[in-house]
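The complex appears here minus one protein chain, its other protein chains still in place.
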Amino acid sequence: MSFTSIWFPFFCALSIAAYFLVPVRYQWKTLLIISLVFYSLANPVYLPFLLISIITTHYFMLKGTGKGLAATLIINLGLLVYFRYNLIPGFNSLIVPLGISFYTFMTLGYALDVYNGVIKPERNIFKYALFISYFPQITQGPIGTWEAMGRQLIEPHYFDAERLKRGGYRILIGYFKKLVIAGRLMFYVDTVFSSPGSYGALTLCTAVFFYAIELYADFSGYMDIAAGLSEILGIRLSENFLRPYFSRTIPEYWRRWHITLNEWFRDHLFVPLMATEFNRSFSDGLKKVLPKAKTAALRTMLPLFVVWLTTGIWHGAAWTYLGWGLYYAVIMMASTGSAGIMKRVRKKLKWNAKNRFIIIFQTLRTFFIVCLGYIFFRAESIQDAALIFKRIFTGASLSPGAVKQSLIPFGNGHQAIASALILTALILGLFIYELLEERQDDRLSRHRLFLAAAMIAATGLLGIFGQSNFLYQAF
Amino acid sequence: MKKAFISIAAGLAVIAAFVIFKNIFSCYLPAKNRGIQTVIRQGDLELLFLGSSTFRCNIDMPLVDEAYDGRDYDIAYAGNQPVATVPEYEELRAGGNSYGLMVFDLNPMLLSQAVKISDARVIWDLTFPSKLRLWKGMKDSEETDLSTFYEFFVTSGMDDLITYPITEPFYLTRYYKGAKTEETPASSREYLENESFDISKEKVNESQRAAVAALVRRCREDGQRFVFIETPHYYRLADDPKYRQLKSVFVKTLEDEGVDEYILAEDIEMDNRNSEFFEDMTHFSAAGRREYTRLLLEYLKDQSPSSSID
Partner (left out) sequence: MSRDEVRERLEKVFREVFDDETIVITDDTSAEDIDAWDSLTHVELIVAVEEEFEMKLSAREIVRLKNVGEFINLIHEKAGA
């Protein structure tokens, strides 16, 4: 069952009621049952694989040994690779268990933390099962850690009206972002990216920009719904997004976008790689070639490269994702490598980091780099990505013809103008809301009631619920 | 807690207000150069087109004005399907005016379309009872579900309603008597030769086919003179076997109802290989529009002794 299915609100209401009505000693067990039911409703076929992961991991990590870790890694990575990456011709999986990328990483994170002695293994398999299957986060994350979630999930929670309001407000924001903003952008983006050759530079640029907003609104909206729901239950989920498009540098962006995934890679791949002997020798070797470089910077090069390529592939088995990973590998390596020089350059230029124009410049530059990355991320093939790049940089035009063409992917013929106006207003609204949040402007909290009413109205009147039946086809 | 409920209630009230306005009153919002309600206000007419975007782009109304003394109009909705055309016709009838000749769209590709509303303006222009009839027609085709219902009665046309003060003045400059006035340039031959078109659905949708027959019967009952016309398509589309197949089904449907009043593309001597006339496979450039309209008007004059052309 997806968060946007019509039955989801009912499911949630029932779950919340059950959670607070059962005797406290049954509370977390009820939550486990609810989570497993939720997961089965998506497709009962997925459940066995989740259970295999839970049961084997729990067993093998009870002693926290290297052998146990190896077994856990093999089983979980094996399942993940089998389902998500069709590597063996003839053995391709037709189904992909819901959330497998996410719960596998939660599982591996738990196993690695146990092995490294960061946490003690949980003896009770049901408590562990709840950690992995907890329904607000199983579909799309956040990738919770045992440290953050383990105790919370089994502690007793009592109904609190304040939390209901806070959580409800957050859920509303999530639905608004997902159904109104992401919903409206999706058709445009899908239309253009499915045949980029048919469109000129202006339309392509618009599609890339729209995708940046769509992805953010969709993903962070989903997180908002999950976090709001969890808040009502009294459980805090880790944040996954912190207004990432307001970042001033790419490293900062990656501290604010899909935070739990990047923290996972940092803790379980970057840091371990960095400390290996192999990396030490590798960076010592680099030092011979670049004697003036900072040791620390050199130590990051190999780990950054590996982490970013892996991050790319985590998203899917496609050359475009690999290209995207490579894109950020290069940027992060360059950024890290030049950090020392840039510091000196800025001192010389008397660079005032608090200057408004500089902040705006840096933010726009970062957003632009992210958008270029999205071309790889969203394109349906490397050829498409290359074509889009080429057109954008060689064919830019603001002619009336180009503007007219950019309205076509809205899909509703001459009514595209109205849709474009509404969309502009919505995106502007979202931008202002987040800007005020970024500045910690208290006007947002003072006008919460008004905003809630506005979002309800907007979602009801302008939301896209399911595939539009009403789109123009050129007849 | 109380404040939260007030907030929720306020949001829902706004939704309700817009929904009620859209469904019951939107048809009274002025749209002076197009749409069913505007046509009803024109009174009796000699010639009335009722069709899809082919009629919007391919008929030159100033030329029609010359031939019919200005007693003419064009109602064109993008993707206007046969299923929708029936309630539209009934709405016009309910307006109480008489129309010398009604021209319907012989657009074969609409026959295979799933039942839906492509142009939210259709819903906008119908009075509430007609909307319900249209909805019933859609529901009877069994292709609707909860999200279609919601879209029909709540979200469709909402963008236009909200932006009405800004977009309406713009639309007023684009149309004359329901048809496009823009000097659309022809697309390049290269574009026309390579533009892909997709007649992926060749299977006739029975609901659409039945609606064509129903429209014919209604006209007969009302004694309404009518003719179906197929505006020429670029030869690549016109010669496509799937297209021809759909076209023959359409023609057969008409003939089964005893209709011989139809004008196919080949009845009009317009060169559908001339790229100067086309913007895409189905829509003319301004030059094509004028050429076709001229030829069509001549054809109508020759065919019909009772027309008011001198």
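Should a chain be cited, it is by its letter among A and B, assigned in written order, with residues numbered from 1 in that chain.
Just so it is clear, contacts are C-beta pairs under 8 Å (C-beta built on N, C-alpha and C of every residue); 3 or more make two chains touch, one makes a residue touch a chain.
These numbers were taken from a predicted model, which means no experiment stands behind them.
The chain that is not displayed touches the following shown chains in the complete assembly: A.
Shown as candidates are A:Leu87, A:Ala296, A:Val345 or A:Ile432; the residue that touches the absent chain is A:Ala296.
Annotation: of A:Arg163, A:Arg255, A:His315 or A:Arg448, A:Arg255 touches the absent chain (contact as defined above). Note on the undisplayed chain: of the listed residues A:Asn116, A:Ser194 or A:Ser281, the one touching it is A:Asn116.
Across A:Thr276, A:Ser399, A:Thr424 or A:Ser445, the single residue that touches the chain missing here is A:Thr276.
If you put the missing chain back, the residues of subunit A touching it would be 112, 116-118, 251, 255, 266-267, 270-276, 280, 294-297, 299-300, 336, 339, 343.
Here is the rule we use: only the chains that are shown with their structure count from here on.
Rounded to whole angstrom, the centroid-to-centroid distance between subunit A and subunit B, based on C-alpha atoms, equals 44 Å. Note for the complex: subunit B touches subunit A at residues 1, 3-4, 6-8, 10-12, 14-15, 18-19, 52-54, 78-79, 107, 109-110, 113-114, 116-121, 144, 146-148, 150-152, 154-156, 158-160, 162-163, 166-167, 170-171, 174, 280-283.
Taken in their complex, subunit A has these residues touching subunit B: 6, 161, 165, 168, 412-415, 417-419, 421-422, 449-450, 452-457, 460-475.
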